[in-house]
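Input: a single structure, listed below in structure tokens.
Only one protein chain is missing from this complex, and each of the others stays in its spot.
Naming follows writing order (A, B and C), and every chain is counted from residue 1.
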Amino acid sequence: MFSSDHHIRVRYIETDQMGVVYHGHYFQYFESARAESIRQLGLTYSDMEKMGVIMPVIEVQCRYLRPARYDDLLTITVILKELPVHHKIEFSQEVYNEARELLATGRVVLYFMEAGTMKRTNMPEALRVKLQPYFTHKS
Amino acid sequence: MFSSDHHIRVRYIETDQMGVVYHGHYFQYFESARAESIRQLGLTYSDMEKMGVIMPVIEVQCRYLRPARYDDLLTITVILKELPVHHKIEFSQEVYNEARELLATGRVVLYFMEAGTMKRTNMPEALRVKLQPYFTHKS
Amino acid sequence: MFSSDHHIRVRYIETDQMGVVYHGHYFQYFESARAESIRQLGLTYSDMEKMGVIMPVIEVQCRYLRPARYDDLLTITVILKELPVHHKIEFSQEVYNEARELLATGRVVLYFMEAGTMKRTNMPEALRVKLQPYFTHKS
Partner (left out) sequence: MFSSDHHIRVRYIETDQMGVVYHGHYFQYFESARAESIRQLGLTYSDMEKMGVIMPVIEVQCRYLRPARYDDLLTITVILKELPVHHKIEFSQEVYNEARELLATGRVVLYFMEAGTMKRTNMPEALRVKLQPYFTHKS
């Protein structure tokens, strides 16, 4: 399993008139945290785009347990439970506030696709090499 | 069953550098369409907030089948399959482009809550009266 | 002078915890209204991008007089005071609520640029032909 924490400060624009973070904004928190977790592995999502691989989002889900508020310093935990075999990758995300209360849990499924042809492709080898060590603890 | 169509023109800000609508933006399309569908019933979400009832989003899901693009005139179909019994209401949403291709399907669960106490409450009577006729076709 | 009105309903996501529309969102209202005003002329911004011309924003300004609120049906008036001579075009925008109160005034300067070379270019002839009649009333 691969897991990584990332911190995001809630911006004023992300609140709504209920005084909490608008539900749709969590997906940019998830994405920002996924990008950081890839960076921690020594690669960037931009690198992958330059290699001709894009990662469109295919499915998302999110459950909201407690509200996030303006200026909260959120912790987004990105979890990859399984190393992708083919073109599909699924991330889990958990959102905590500074009191370590769980605010939301999300699931995001993406495909690896060739930018030119828009055909599904395998996870780039450069990323597989970085992730592999986190999934070989059984041997 | 209650169902209602609503049209939304994709804005430039809603595209990303993949040249398509960013996945997180679909939830504001869903919400905007839900608000319009309530308006068509002769009520507004603002009216409900003035009555002291807010509707936080509890869970969302979305599947992306085909990309939406800048300037597309989308049709958002809002579907309410069941009349809420207690504090929970679940909407289905479908997104079509002008060629009537299905772009995405979504599910949004909201609670009715008292704004003051933040306690769960039943669907306001004013809304129930408007929706009831769509769910009494069996008798 | 060319002038054109466009209507936009304020979305929930566009409010913030002050209970009003977040100041940064006005620029997408302006842009959406500009796109509609070009459409009314019988052209679209997408057409122009397909012709290889993009219009990056070079400068913006906005004054906020009264707040816009959730569910307000805004009128955005787009005004082009001068027909562009070279690569530069400047729009004025005014925002009104349903009570015809002036909420905000804005100014947006854009350049016409070739998408391929990113060099400044003149206003496309296709657009000039549409706009010319609004600026020849004196002769």
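FYI, contacts are C-beta pairs under 8 Å (C-beta built on N, C-alpha and C of every residue); 3 or more make two chains touch, one makes a residue touch a chain.
Note that the structure is predicted; figures quoted are calculated from it, not measured.
Taking the complete complex into account, C:54 is the one of C:41, C:54, C:79 or C:126 that touches the chain left out.
Touch with the hidden chain on the side of chain A covers residues 9, 11-13, 28, 31-32, 35-36, 44-46, 70-71. Even with one chain removed from view, chain C keeps its contact list with that chain: residues 18, 20, 23-28, 31, 54, 56-64, 67.
Interface residues of chain B facing the missing partner chain: 12-13, 15-20, 22, 24, 70.
One rule holds in what follows: only the chains that are shown with their structure count from here on.
Farthest from chain A in terms of Cα centroid separation is C. If you average the CA atoms of chain A and of chain C, the two centres end up 35 Å from each other. Centres computed as Cα averages put chain A at a distance of 25 Å from chain B.
The distance from the centre of chain B to the centre of chain C, with each centre set as the mean of the Cα atoms, comes to 29 Å. Counting partners per residue, chain C has 12-13, 70 as the residues that reach two or more other chains.
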